[in-house]
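A single protein chain has been omitted; all remaining protein chains appear in their positions.
Every chain is named by a letter (A, B and C) in the order it is written, and numbering of its residues begins at 1.
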Amino acid sequence: MNMEIFALGGYGVVGRNMTAVKVGDEVVILDMGIHLPNYIKINEDQETLKSSLTRKHLIQEKVVPDDSLIEDIRKQVIAIIPTHAHLDHIGAIPYMAGRYNAPIVCTPFAGEVIKAILKDDGIKIPNPIKTLNPGASMKLSKNITVEFIPITHSTPQTVIIILKTPAGNLLYSNDFKLDNSPTLGRKPDYERLKELGEQGIKVAIIDSLYASTKAKTPSEMVARDMLADVLLNMDTKGKGIIVTTFASHIARLKSIIEMGEKLNRKIVFIGRSLAKYCYAAENAGIYKFSDKVEMTKFSKRVKQFFGKISKEGKHKYLLVVTGHQGEPQSTLSKMVRGVHDFPFDANDHVVFSSNVIPSPINLKNRQDLEDQLRARAVRLFTDVHVSGHGSREDMRELVNLIKPQHVIPSHSPPERIQSYIELAEEQGYKNGFTVHGMMEGQRLIID
Amino acid sequence: MNMEIFALGGYGVVGRNMTAVKVGDEVVILDMGIHLPNYIKINEDQETLKSSLTRKHLIQEKVVPDDSLIEDIRKQVIAIIPTHAHLDHIGAIPYMAGRYNAPIVCTPFAGEVIKAILKDDGIKIPNPIKTLNPGASMKLSKNITVEFIPITHSTPQTVIIILKTPAGNLLYSNDFKLDNSPTLGRKPDYERLKELGEQGIKVAIIDSLYASTKAKTPSEMVARDMLADVLLNMDTKGKGIIVTTFASHIARLKSIIEMGEKLNRKIVFIGRSLAKYCYAAENAGIYKFSDKVEMTKFSKRVKQFFGKISKEGKHKYLLVVTGHQGEPQSTLSKMVRGVHDFPFDANDHVVFSSNVIPSPINLKNRQDLEDQLRARAVRLFTDVHVSGHGSREDMRELVNLIKPQHVIPSHSPPERIQSYIELAEEQGYKNGFTVHGMMEGQRLIID
Amino acid sequence: MNMEIFALGGYGVVGRNMTAVKVGDEVVILDMGIHLPNYIKINEDQETLKSSLTRKHLIQEKVVPDDSLIEDIRKQVIAIIPTHAHLDHIGAIPYMAGRYNAPIVCTPFAGEVIKAILKDDGIKIPNPIKTLNPGASMKLSKNITVEFIPITHSTPQTVIIILKTPAGNLLYSNDFKLDNSPTLGRKPDYERLKELGEQGIKVAIIDSLYASTKAKTPSEMVARDMLADVLLNMDTKGKGIIVTTFASHIARLKSIIEMGEKLNRKIVFIGRSLAKYCYAAENAGIYKFSDKVEMTKFSKRVKQFFGKISKEGKHKYLLVVTGHQGEPQSTLSKMVRGVHDFPFDANDHVVFSSNVIPSPINLKNRQDLEDQLRARAVRLFTDVHVSGHGSREDMRELVNLIKPQHVIPSHSPPERIQSYIELAEEQGYKNGFTVHGMMEGQRLIID
Partner (left out) sequence: MNMEIFALGGYGVVGRNMTAVKVGDEVVILDMGIHLPNYIKINEDQETLKSSLTRKHLIQEKVVPDDSLIEDIRKQVIAIIPTHAHLDHIGAIPYMAGRYNAPIVCTPFAGEVIKAILKDDGIKIPNPIKTLNPGASMKLSKNITVEFIPITHSTPQTVIIILKTPAGNLLYSNDFKLDNSPTLGRKPDYERLKELGEQGIKVAIIDSLYASTKAKTPSEMVARDMLADVLLNMDTKGKGIIVTTFASHIARLKSIIEMGEKLNRKIVFIGRSLAKYCYAAENAGIYKFSDKVEMTKFSKRVKQFFGKISKEGKHKYLLVVTGHQGEPQSTLSKMVRGVHDFPFDANDHVVFSSNVIPSPINLKNRQDLEDQLRARAVRLFTDVHVSGHGSREDMRELVNLIKPQHVIPSHSPPERIQSYIELAEEQGYKNGFTVHGMMEGQRLIID
């Protein structure tokens, strides 16, 4: 029996991940994400009405994947399964899932985030959301079963998806790193991966974002140590401390909280998206923020917050805020522009526990934000961060462990596909026969 | 009837061009080139014996295309047709053509160059070489006819190949630019292209190297004007003038000769590859170098040459030499290292009428060469050059002219494939349906 | 007698040019410019009141040079002499000149532009503006005479300043290129430069912006040829043609007009800064735009213009507009955003006859503008341009011609100062003794 792979989104591009797998007359969709820079652009360019965000318009603007390649088999879709809670994997669900008469199957954390997004955007979708824990399995139909293998990444409950089908097993690892010292959650389940490898994996689709980086990505523990160095070893007496990081990076937020406790400072989280992900993590039983952190997302209360901080003295606080990419509407940008009333002084500390995602708009926004902060002689600590994506040697370790018959690189610009193909060739795969570089809009039949 | 396209080489990579087209039970191979940086590397790394340059070894080192994808249909090949005389289009012929029981069909100039290469390398191949003039047609079999359309590029007699088949017409334009003021040879045959477009082109495979460069590539006339400015307007009285450029760029060499005549200097060409291409151009009736230039390729005579120049005074000469990429074995490198006896003085002029092809080895070699030249206070004029490849707007002009049903970008790194797809989308093509991004090792069936 | 050089602005930075030269008890100021990216930033960041643009504030924001280094000798200044009409050479005059009891001595064109700027900004300064033609001399005091040598650059009437003083002659060439085929105005006056060199030049301060570019900058004639290729050789039938270029580049505008005439299109110039520079050129007797071009700068009339164009058909027009750096308030940006009513269609032509000045804000603005244009499938022709600054070999040619005792590189980031020092060393100068790398805030005494 054939297995048919449709590269709908995220092949040759970073973002808008979506793959369809067809076996017999059944189709499973893996991931349904947006292209974040393009999404930001359409929201910025025009005073877009929410109602204008139709699937058709979003496809044209390359925000969501173009799923017209599977138009004919649309009714055969039996499940939509995202790997984790990042928007490039779940963000298109509000706009596209409704076209498919199929449930969304995901981890509890991803489920909470999807529900929060739907609520925020005021969108209702008919698809039921079924949750499955990392490590567990679920029968999707008589013929097809899904299993979630725990893997490490920069947001909790990221999984490798295993589809067990009459045409063989498919492994979909999009995104991942191999972190042997995670600061939250478990290590990758190497035993189960090895076992599955021994049972035989027909096709593996694998995050190849950093396939050309000749390294193993450092553990989250390293980010934690760098944070500790910056927060605990510098002269911060009497100074403000503001940290910004990815709202979905629950492990990083946990580390920041622990540092704040060592500094004996009150910890406050300010910003809409921080609240969204933290409540989702709390609802999914991952981390109890409300015991340790004062948090707000509503703009009215933000004003009160800043009033209180000014009154009590900013040196008693550690603020965690949105704005790591310099977004003009983020809390940090508003603080420095004076929209929020925060008394910046020379030698206050601002820590960017993130990288800059290098699109022109981010580069410009970050430069603006940093220039404004530097004009106040604020101390900047940037790149206090390690990536959630594996590098070339994480990828080789994985492929050696699971030994699939076929590999397909995903989640990367075209030149990294090439890099992954070379990596696969080093491990004995043959281009066009057992390793397949795919680009958006292509279809591959494996028999 | 189906048309089947095999992307054997040069898709997602610059170099080792090779495409196979199958219609019915007949196959035509278009281009059969090497990957020049990889070829240089294997020649540099080891004291490679000529005999070790087997097809199998060269495939493994990614010097030549991997043609194992067409192993099964090897005997169905009826012709091997290169577009022009550059090594990334003809250089694999000595190592691979013999496996196919088919003639090589090419222009007279390409034919002369192929013969010269085979002679140099001491390789014999069984395939007959049949020449076809730009503008002419030839029946390859009962069903398939080839036509050569004149197009402009950085070497003479470059053609667009038209294959007329029972499955429709295929157009293969690899490489090209649209030069409306060529300094040698004719302008592109726009009329014939338009006519063919009106008759209908099923598939067009098109050089997309500079698909992301939002421009039209300047004419060769601009390179000529820059050369004139540098050679005729600077203070060269009593100084040496040395020019280096691509040996296959006959039009550029002609411009340099014309400048040398205006300066009343004797023109000498030194270097093996210069002689090879110039004699080929002369044999093909393109330009009569021997009337205007003293030329040598044999190392013994080179010594005499330099002796004569020193004696008569270098200011009476304009030297054209090999070495534009800083190759350590080139004439220019040997001159500056003192292997050849040339009296460099401060303010002598060295003109690089070329770009640097940016591989690490070239960057290092050029830097070394330039450092050595600068240590002698020689004046360097670099990048006196325009490209032979079209840019985004050359590509759009071509596609608007010929209006093919399907387009496939070729001859570019993976990210430029993406750029070309976006260009095609701007002109109304649809990714995965009518524009197809292919990578090496892939096969596409068009019906 | 000593000559004292104060590097006030433009040393180690591109922009805010200003140098003071002290001989005996007299001081001459050469150039008084702004740092354009910083100027744009303060205008963008805040709703700046014109009244807040004080010298002190502008120094702090690094928009204008910090002249506190010459506070003590402020009253000894006898003249302020800019080399040409670009804002990085004259733009600080409105904010700083008034502190000095001295006339501004400049060419007629620069004088017209200064007057236009003062009028636009509603600023009055007490300093008289005295004009001096290229090629002429003027006595500044009993001891000091200034001479203007014609030189080529990207705006008309650019001069090399010669100061003849009791301490010897100073040559100030900031900015320049050696263009032997200018399309407007005369060639550099090599004879006079040679003559002055033979008389002896004590110190030369020289634009070193492209000191590391191993080349001679191509002539403006090359830009003209590229423009002709793009405008006359592409398929523009029935399409809109819009060109944007530097408003101060009168020679380029003249070439565009000549192309428009060949195309039999009506030529219109739209945008405030275009009008400012064109009227200045007309007033200075350089080029008569009003005979050939319809021009407007007032926003009310712009609406009428676009109405007329739509009615008559855009294919009858060639529009020259502001917006080459993607400025959001420029005409081109407003056209594509729909603020101005222009009916863009697929395959309309937009020509950027400019480079991008690579600051983050420009990169972001240009990317936005190009994205918006590409969303309309408009054809973009970028970089149809050659620079107005000389390269390394222009610099060497100049220094060989004038043979100064001391050279000081200016107008460049710090790493190019280093490059110029190496160039000077190749020509026999000695670092710290006869070639002097200076940075803003430094002072050099030459005896």
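Simple rule for what comes next: contacts are C-beta pairs under 8 Å (C-beta built on N, C-alpha and C of every residue); 3 or more make two chains touch, one makes a residue touch a chain.
The model shown is predicted, which means the values in this text are computed figures rather than measured ones.
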Omitted-chain contact residue, chosen from C:Thr183, C:Asn233, C:Asn355 or C:Gln442: C:Gln442
Touch criterion as defined above, residue of A:Asp25, A:Asp120, A:Glu195 or A:Asp229 at the omitted chain: A:Asp229
Selected residue (touches chain absent from view) among A:Ser219, A:Thr244, A:Asn362 or A:Ser412: A:Ser219
Per the touch definition above, residue among A:His315, A:Arg396, A:Lys430 or A:Arg443 touching the missing chain: A:Arg396
Absent chain, residues of subunit A that touch it: 180-181, 214-216, 218-219, 221-222, 225-226, 229-230, 233-235, 346-347, 370, 374, 377, 379-384, 392-393, 396-397, 400, 422, 426-427
Touching residues (missing chain, whole complex) on subunit B: 41, 45, 360-361, 363-364, 367-368, 371-372
Touching residues on subunit C - with respect to the absent chain: 12-13, 66, 69, 413-415, 417-418, 431-433, 436-437, 439-443
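Here is the rule we go by: only the chains that are shown with their structure count from here on.
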For subunit A paired with subunit C, centre-to-centre distance based on mean C-alpha positions, whole Å: 47
Approximate Å spacing (C-alpha centroids) for the pair subunit B, subunit C: 40
Per-residue overlap in subunit A, given as positions that touch at least 2 other chains: none
